[in-house]
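Only a single protein chain was left out; the remaining protein chains are all shown in position.
Just so it is clear, A, B and C label the chains in written order, and each chain counts residues from 1 on its own.
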Amino acid sequence: MQSWIEDIHARARTRLGQGRVASYIPALAQQDPERLGIAVSTNAGELYTAGDAETPFSIQSIAKVLLLTLALRTHGETLWQRVGLNPSGMPFNSLAQLEAEQGKPRNPFINAGAIVVTDRLVSAFATPPKHLQDVARRLSGNASILIDDRVLASEWQHRSRNAAAAYLMKAFGNLDNEVDEVLHTYFSCCALAMSCIDLAVALNFLAADGHARAMGERFVSPGLTRRINAIMTTCGMYDAAGDFAYRVGLPAKSGVGGGIVAVVPGRMTICAWSPALDGNGNSVAAQHALELFAEELAPLGVSMPLR
Amino acid sequence: MQSWIEDIHARARTRLGQGRVASYIPALAQQDPERLGIAVSTNAGELYTAGDAETPFSIQSIAKVLLLTLALRTHGETLWQRVGLNPSGMPFNSLAQLEAEQGKPRNPFINAGAIVVTDRLVSAFATPPKHLQDVARRLSGNASILIDDRVLASEWQHRSRNAAAAYLMKAFGNLDNEVDEVLHTYFSCCALAMSCIDLAVALNFLAADGHARAMGERFVSPGLTRRINAIMTTCGMYDAAGDFAYRVGLPAKSGVGGGIVAVVPGRMTICAWSPALDGNGNSVAAQHALELFAEELAPLGVSMPLR
Amino acid sequence: MQSWIEDIHARARTRLGQGRVASYIPALAQQDPERLGIAVSTNAGELYTAGDAETPFSIQSIAKVLLLTLALRTHGETLWQRVGLNPSGMPFNSLAQLEAEQGKPRNPFINAGAIVVTDRLVSAFATPPKHLQDVARRLSGNASILIDDRVLASEWQHRSRNAAAAYLMKAFGNLDNEVDEVLHTYFSCCALAMSCIDLAVALNFLAADGHARAMGERFVSPGLTRRINAIMTTCGMYDAAGDFAYRVGLPAKSGVGGGIVAVVPGRMTICAWSPALDGNGNSVAAQHALELFAEELAPLGVSMPLR
Partner (left out) sequence: MQSWIEDIHARARTRLGQGRVASYIPALAQQDPERLGIAVSTNAGELYTAGDAETPFSIQSIAKVLLLTLALRTHGETLWQRVGLNPSGMPFNSLAQLEAEQGKPRNPFINAGAIVVTDRLVSAFATPPKHLQDVARRLSGNASILIDDRVLASEWQHRSRNAAAAYLMKAFGNLDNEVDEVLHTYFSCCALAMSCIDLAVALNFLAADGHARAMGERFVSPGLTRRINAIMTTCGMYDAAGDFAYRVGLPAKSGVGGGIVAVVPGRMTICAWSPALDGNGNSVAAQHALELFAEELAPLGVSMPLR
């Protein structure tokens, strides 16, 4: 398996040079587009890596999986009164749909949805950013994970569009806390710096019926795990969820930091990272790595969702 | 398994009385809301049924799976130049998105998308409606399957909204043939009258890596099968694809005639039918049957997509 | 006044070469962009002309003023149950707004609105196209006015977008007659070939409290005249009604044939024509002629709306 991951890494490297690093905040624009890391964390506890698998990067929208999981733990199915769970069909930061649908975001993986989810956590925890950092450390077993203050400050400075969405939801009564506090918490979680290894391990509970190995305990129920995987399948890849399901067929979530985490239920998680993005905001090389991974998984006899 | 299906049927019957029969065309409005049928067709060739499994009903949007499969067979991946494969996030007959996106429908399972797909078949076959009926007969092994002329006439008479979508696509150059001929072919396929047994058998190739048992041959490649299943997962249940993936977790396609077909890749297909629909246009009792089916499948050790 | 009009003509000629002739139908694409005509018809019966004032051109959307006037004559204020009278803020052929507002067009000067208005006339008259041609002849006092069959045939062949709007309204129950007949009548009226003189004289009733001089009788009431002028002011210049009110300040209606008719209530009508259009579909040189006309009207002591 190690050589297989290395082979995928070598083939995915051919895509380096394609796409563009996210530039909407200066802190992300400085990333090196030549980096490519892969980490696989199996349910049995093995770890396979290739390339820059230990380099921390800004997890950005992958944070939405953490936020959703925590909010479902604290609020259960009542969360769905605040946010939908169907694909949006609109860009991830669109306000038109949010306005037409009375401030209820389509799903928890568009920005507005994640902000509402964060609002629930702000209501539930004393110091939400610290709590999120703590959860990330415990799930990954890496106590040195930090919120990147430079990224956080940059997000805050360029918060206008997210602030517009948050105030619009506030206007519709779908945000209980102050916009500024909710955004600060949301940006803090997006600014977590984690490596491919950190993420593959931390989200392995999605492949392992909810069991978080690094914590040595069940983090969520098997049913909840399946449901989060379902939302990742239909809504996890920005506007390209359908394309990705068609080509790769695994539940996945990507972030504009260049990371993508995918789940092989019952078997393993994989995290690939490379900063240059395609027009949908998904990493070009990381997507290709996942495509190669999925192609070869089936003949190995691994049962895959949608394949 | 037979008693299991019968048990699901009995429990799903409790939902009869909920929802409303489709009323947009008179021919459908006269259906009996008390009917409920279930048929399971396994890859091994077994058939299990309960209730009204032999009663032909109007397959309506389930036809979109047939149309898509045939168009992918004749045109291959070039089909995606005409139609997208991402969820639409809009009602299945919305024109706003179609206009904003220059006449290219979001996916082949919204009406506009199926009309474009039909246009490709009109270009490819001499007598498209007859060809579609013939394919339905061969896939299901039932030579008596017919296009219901009364439903077809009713669809034609109430074609205004579909005609609006078709002319809009024609205006953008995304329809090669005359609107009237394309609509006639599209309505003919939707007006096919098939039973739960017919549909479960006919679409079993989606569970069997493309092998169509009734035809005794491979109908499509395994890769194509997986891709069609992926589109069913992300776009198959009208506006409720996300909800359905969250609750049931199987690739599925429903029609306003009250039928829903779902796929357990590698194992079987199931078709449930009951005419009364929820607000999204999906059969209330048939959905519930599939939910019960999925819940009990997992503990039986059946590997399921997203579960 | 004659020399004044000639001076305006000379100055407006400097804009020839700017803009582009309408190309959506071949019949219009062949117009000579170097033509420029102006005609002024005063309430006292004088006629002042310059340039190509006698050349017939396709009146296109200017027909919407005729259609609206006739429909208000036959149906009175009940017409407003079918069509609104507020600006649309969307391109003149947008379907998104029409869909969002349940098939009721924003105003009678967008295409969908004029099609609904035409539907009212199809219900009211035995041979609507002939009736419209007859009215144009009587209002202008020119018995040789004709519907241009070549333009009509070209409109029909490229009817897809208008057909989409018509079918969408039909789907919402806002069209009583068959789409094909309504469109044919609508295109016939748009295909009327009239000169600047014909149009300035024909629409002089809008400046003369409803009195149609060429007919020798009151065509509509003074109140109705004021109301039609109000709609021309807020909705007459496609998406640029506000710009035009800001710069020119007269009720006006333009057509993609390059003609624009403006009204100086109580005094006169002016028609300017030149085929090359700006991005909003309004003639560049004709607009400039009207701007010069309005600028010099005020100091002459002429009381002008909005000036």
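Here is the rule we go by: a residue touches a chain if its C-beta (ideal position, glycine included) is under 8 Å from a C-beta of that chain, and two chains touch if they have at least 3 such contacts.
Because the structure is a prediction, the values reported are computed rather than measured.
Participant: Taking the complete complex into account, tell me which visible chains touch the one left out.
Facilitator: In the entire complex, chains touched by the missing one are A, C.
Participant: If I consider the whole complex, including the chain that's not displayed, which of C:G19, C:G103 or C:P251 touches that chain?
Facilitator: Of the candidates C:G19, C:G103 or C:P251, C:P251 is in touch with the missing chain.
Participant: Tell me which residue among C:Q31, C:S188, C:T233 or C:S254 touches the hidden chain in the full complex.
Facilitator: Checking each option in C:Q31, C:S188, C:T233 or C:S254, the one touching the absent chain turns out to be C:T233.
Participant: Write the list of chain C residues that the hidden chain touches.
Facilitator: 84-90, 97, 106-107, 226-227, 229-231, 233-235, 239-243, 245-246, 249, 251, 265-266, 303-307
Participant: Across the whole complex, list the residues on chain A that are touched by the chain not included here.
Facilitator: Contacting residues on chain A, toward the hidden partner: 94-96, 99-100, 159-161, 163-168, 170-171, 179.
Criterion: only the chains that are shown with their structure count from here on.
Participant: Round to the nearest whole Å and give the separation of the Cα centres of chain A and chain B.
Facilitator: So the centroids are 32 Å from each other.
Participant: Centre to centre, by mean C-alpha position, how many angstrom separate chain A and chain C?
Facilitator: Here the centre of chain C sits 56 Å away from the centre of chain A.
Participant: Give the residues of chain C touching no fewer than two other chains, as numbers and ranges.
Facilitator: If we look for residues of chain C contacting two or more partner chains, we find none.
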